[in-house]
Structure formats: structure tokens, C-alpha cells
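Apart from one protein chain that is not included, each protein chain of the complex appears where it belongs.
The chains carry the letters A and B, assigned in the order they are written, with residues numbered from 1 in each.
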Amino acid sequence: MSQTLFYLLVGAGLWLLGLHGLLCLRQPLRRIMAVNIMGSGVFMVMLALAVRPDSPDPVLQALIVTGLVVAASATALALRLASADRDRAQKTAEEGE
Amino acid sequence: MNTALLSLSAPLLAALWLLLTHRRQAPVVIVASLISLVAAVFSLYQVIDAGEQSLALGGWESPLGIRLRLMPVSAMLLTFTALIHSLVGLYAWRSRHSQTRHTDYWPLSCLLHAALAALWLSHDIFNWYVTLELLGLVAVVMVCLAGPKAYGAALRYLLLSLAASLCYLLGVALLYGVYGVLDVSLLAEAARADPSTRTALMLMTVGLMLKAALWPLHLWLPAAHSSAPTAVSALLSALVVKGPLFILWLLWSRVAPEELGQAAGPWLALAGVGALLVGGWSALRAPLIKLMVAYSTVAQLGYALLALGLMLHWRELSLDAALWLFVLAHGLAKVSMFLAAGEMQSTLGSRRLDSLKGATQTMPVAMFAFAVAGGSLIGLPPSGGFLAKWLLLLPLLQNPAHWPWALGVMLGTLISAAYVFRVVAISFDRARPTSPDFNPDRFAQWLSLLPALLVWGMALISEQLILWLTGATL
Partner (left out) sequence: MSLLWTPFLPLAIVLSSLIPGLLIFTLREEQQRTRVALNLVGVVLKLLLVVVMLAGVAQGFTFRFQVPFLPGVPLILQGDALSLQFVSLSSLLWLATTIYAIGYFRGSPLQSRFFGYFSLCVSATVGLALAGNLVTFLLFYELLTLATFPLVVHKGTAAALDAGRRYLAYTMGGGTLTLMGVALLHSVAATPDFTAGGYLAPLLGEVDVSLTLAFALLIAGLGVKAALVPLHGWLPRAMVAPAPVSALLHAVAVVKAGAFGIIRVVYDVYGVETVAALELTRPLLYLAGFTIVYGSLMALRQRDIKKRLAFSTVSQVSYITLGVALLGPVAAVGALAHLVHQGLMKVTLFYCAGSFAETCGVHQVQEMDGLGRRMPLTMVAFTLAALGMIGIPPLAGFISKWYLGWGALAVDEPWVLVVLVVSGILNAAYFLPMIYRGWFAASKTGECARTEAPAMLLWPTLFTAALVVLVGVFAAFDLSPLAWAQLIVDREFGL
């Protein structure tokens, strides 16, 4: 049980760390990473909760897999947006000069 | 139930077809949304006739399977979504100023429609997470349709939306960890008022409030909604923010144990009053047309949150009807307002409010639509906004101890009157002479008036509507 508690706490810690990063950081790439860390925290909590005496709870594992798919696609979109926004910023800066 | 599924799958199939064939055919979307509308109306009839229905997907029963559930409110929202989608689609197709005519708007709006329909039909806290994410991602991409200048706002929207989802997901994980079920009905039976449930509900509420842009977590909304193309702004304000609100409502009114709801109610209601005042004040100060309309969304959501909070606190179930009437009235009025604002902005060539000088002469129909929709936002009788406010006010006034809340509603009304009439007053200024090639789009203006007329037309069926909603939300 203490092991479960450990993972739970680490998961919650990662989630808080990610949240802190998202709120305090300004650079898009770092904020995207912060969101991902938040996600990892949640998945870790879910993993810890899935522990059962005999075999782990399949429902939670299914949820994690679904969550990972969502997180990966959202990250891809965020990265694309961030790079497009940076290009735009550079372009306007050049035009400004 | 089958008709509800048809209402969900029509836009989904249309979206897939458009994506696979790389075509951007507006008529396909309009037809799909109309099919969806007809199907939703049938499902609404069925629900009124035969009561709630549910379907276990793939024959898997809960707790393992996913259960779809057609409640009266979800049938109503299905109809509402399809109606708004077809109206906005018609505008995006026919208006000369629509920036979205030959873009990816078409498959995306269908996906948005499908995601929302799935959200209304889901009855499972994890499924809601998936639909919320779908909704969020599609909405972000739609904001990007406005071109590079919207990328910054879209990115901020995306990151906050993701963070909100993760907040919500953590709550879901905790609830599952405690009770071992995801289905809403099963959770409602099992839920106890213990610390972990409390934490989970709090996390989910924060996530949902962030997604629904409920004060004080609304900061992303004005930039995202005002920088999107007109048709997208209309969809976002009228529909997308209502998704998380629906989940919040079910979560608190169905899942949460009564004593937790009672304790959380005043806080939600206070946030609602805060939204009314702060959102209204920002709308009053906004220098841009669409920014003002976006802030008014923040303010109007305050009414819904106020109704929700007080319903929880006093167990006053008639407030549920007020909440959903607000959602309907606000959705229709906001579509009208955004379409009219967008049309005027692109015809008159400036995003600033000052450019509306003389709009009653140069673009009378669009300005009329704006004012009529604004009348419903203020809550002038007999518009839909008035009906909702009336239902909200009665329980507040019955007991002298509740009068301070009524004062909040009163201030909200005054401030919304102020921001609507600020625009209307500008439009009565003398018009500047227009250039010879000035050529407003008559059809688009009339189209923007249509939803506003619908919201005032709610007066024709108001008594049945209120009675039905009061029964349906119990």
C-alpha cells in the first residue's frame, strides 16, 4: 500500500509541477512541456489507483491508453501552432525592420 | 434513441466524407446539419412521448461498457445544436464577407457538431473527458482559420483547454479510484460526502469552469472568441462553452451528494454574480466590436452559473429550468449578435466600435439584429432572456433573506443594458458618407436577424416551454 501511496504522491506532485510551469512560464515550448508533465502526473495517479491484489484494473489501463492518444495528438497540434506562431512573429519583426 | 444516433452520425459522416475527399462543399454540411436537425426533433418528440432512453454501446452493459443516454435536456440540446449549426452554416456559405467559405471550416464545424452531440448523449464521466477534448481541439483549430494573427490566441486557448481537461481527468481518476465506476447513474447511487469525493469534484469543477470560461477562469475567452472568423465565433459562444456547463450541471445536480452541493452552491453563485459584473464591465469598456460581444458571453454565463449555484444551495429545482432557458436564449441571441457584428465589421472595414457610427442608416438590418439580440441579453420582455430571468428571479424574491442575490441580478441587468445600448447609441450617430462601391450584403444581414427573431419568438410558446422544462429537468 505504501508503494501505491508513493506513486500517488509522485503523480500528484508531477501534476502540480506541470500546473506551476504552465502558469509561470512564458515560452510556448516550455508551456507545452508543462502540460505534458501534468498529463504524466494524471496517468501516474491512474496507474497507482489501478493496483489490485491479483491483476491490475483493466478499465483504468484502457483509460490511460485513451488519454495518451488524446495527449499525443493535442501535443502535436500545440507544437504545430507554436511553430506557426513563431514564424508569424519573426515575419512581422522582419517587416517591422 | 436511433434518431438521436442519426443526429450524431449525420455530421460525423459528413465530416469524414469531406476530409477523405478533400472537398470543401458547403451544401453537404448544410444538408447534414438539416438531417441532424430533423432527427433531433424526432428524438425530442420521442423523449417527450416515452421518457428517457438509453443504449449500451456494443451490447456492453455498465459498469464495463459505455452507456449513451437520451434525457429530455440532451434531446433539447441536440436540437439546439443542429439548429445553430445549420443557421451558422448557411451564413458561412452565403455571406460575401464570410472568411470561411473555402476553408476547412466545413469538415471542422461538422466535427464540432458531432463532438457536442456525443457530449449531450454521454452519461459517463470518462466519455465526457473524451468529448471535451475533441470539442476543445476542434475549437482551437477553428480559431486558427482566421489566419496567422489568431495563432497566439489559439495556442493560449489550447494550452488552457488541455490543462483544464487534465484537471478534470485527475478528478475522474480519483472518483474511479474511490467508487470503481464511471457511469453517472451508478456514481450517483454510490457517492458519499468524503474528502476524496470532495477533492475530485473540486478538481473537475475547476477544469470545467476553465473550459466554460466561467468567471474568474474566463481570461482566455475574449481573445479566442473575438479573433476567430465570424461564423466560428458564433459557434464557440453559442455552443462550445455550453458543453462543459452541461457536464457541470449533471455532475453537481446528479452525482454530487446533497450536502456537498449545498456547500458549493453559494460559491458557484458568487462566481456567477462576479461574472455578471466583471464581464459586463469589461464589455462596457471594450474598444472592439467582437471583443465586446465576447465579453458579454462571459457576463451572460454568469446568469447560468448563478442559477446553478442557487439551485444547489436551496434545492430549488425550478432554477434548473431557468438555467437551460438562459442557455437557449443566450445561444440564439449570441449567434445573431456575432453574425451581425461580423457582417458590420467586414462591410464597414474596421474592427473598432466607433466604426459603427451611422450603422442604423448604412446597415439597418444588421444593426436591428444586433439590437434585438441585445434586448434578449438584457432580458426585455417578452424575449427568451426575459423568460429565463423571470424564472431566476421568482425564488430569489420569495424570501427576504434571498434579496441580495436579486440585487446581483438587477446590477447584471443594468450593466448588460449599458453595454448593449452603448453600441446602439453609437449606431444612431450621423453616418459618414459611404463610398460608391459600398454594397452591404442584404441576405447575410437578414440571416443574422433570424436567430434573434427566434429568441423573441420563444414568447409564443413560452408557457409550454417553461412548464415542460420545469418537468424535464427534475
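Quick note on the criterion: a residue touches a chain if its C-beta (ideal position, glycine included) is under 8 Å from a C-beta of that chain, and two chains touch if they have at least 3 such contacts.
As the structure is a computational prediction, the values presented were derived from the model and not from experiment.
K.L.:
Thinking of the complex as a whole, which visible chains are touched by the chain that is not shown?
P.N.:
B
K.L.:
May I ask which residue of B:L19, B:L380 or B:L453 touches the chain that does not appear here?
P.N.:
Checking the options B:L19, B:L380 or B:L453, the one contacting the hidden chain is B:L380.
K.L.:
For review purposes, identify every residue of chain B that touches the missing chain, sorted by number.
P.N.:
So the residues of chain B touching the unseen chain are 358, 360-361, 364, 375, 378-382, 387, 390, 393-395, 397-398, 400, 406, 410, 413-414, 417-418, 421, 424-425, 428-431, 459, 462-464, 466-467, 470.
Keep in mind that, in the parts below, only the chains that are shown with their structure count from here on.
K.L.:
Can you compute the centre-to-centre distance for chain A and chain B, using the mean CA position of each chain? Integer Å is fine.
P.N.:
27
K.L.:
Would you pull the chain A residues touching chain B in the complex into a rising list?
P.N.:
Counting only chain A, the residues touching chain B are 15, 18-19, 22, 28, 31-32, 35, 38-39, 41-42, 45-46, 49, 57, 59-60, 63, 66-67, 70-71, 73-74, 77-78, 81-82, 84-85, 87-88, 91.
K.L.:
Of all residues in chain B, which touch chain A in the complex?
P.N.:
Interface residues on the chain B side: 63-64, 126, 129-130, 133, 136-137, 140-141, 144, 148-149, 151-152, 154-155, 158-159, 162-163, 165-166, 169-170, 172-174, 176-177, 180, 182.
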